[in-house]
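Left out: one protein chain. Kept in place: all the others.
Up next is chain A:
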Amino acid sequence: MNDITIHITDRDGTTHRVVAPTDMNMNLMELIRSYELAEEGTIGVCGGMAMCASCQCYIDSDHELPEMSYDEDLMLAEAFHVEANSRLGCQLFITENLEGLKVTLAPAED
């Protein structure tokens, strides 16, 4: 399986081009943490169970993404700063069809 490239704009507005493995069952939240693009403790707070919204991000490219689960949908219903293109990073697994994906991290909650 090939690595893919993902473009991540952090909370300060800087865009990072990162290489993501497709064979490690990683999700986008974990990828962001692995590159330390958001401060620890402000992302992935629930560990990736779609039970907080600390990994919310906005999808900036028109990739076809996996359908939102009931849990993710309801969590986003209670999240802040939600836009039409909001998704939870922990629910987006790194697969080859996400090559070139562009995302922006939502602001951290106070």
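Operating definition for what follows: contacts are C-beta pairs under 8 Å (C-beta built on N, C-alpha and C of every residue); 3 or more make two chains touch, one makes a residue touch a chain; residues count from 1.
Just so we're on the same page, contacts and distances are computed from a predicted model.
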Listed names "Hydrogenase", "Xylose transport system permease protein XylH", "Ferredoxin--NADP reductase" or "succinate dehydrogenase", with the criterion being the UniProt name of the chain not displayed: "Ferredoxin--NADP reductase"
Chain A residues touching the omitted chain (full complex): 39-42, 45-46, 49, 51-52, 54, 74-75, 77-78, 80-82, 107, 109-110
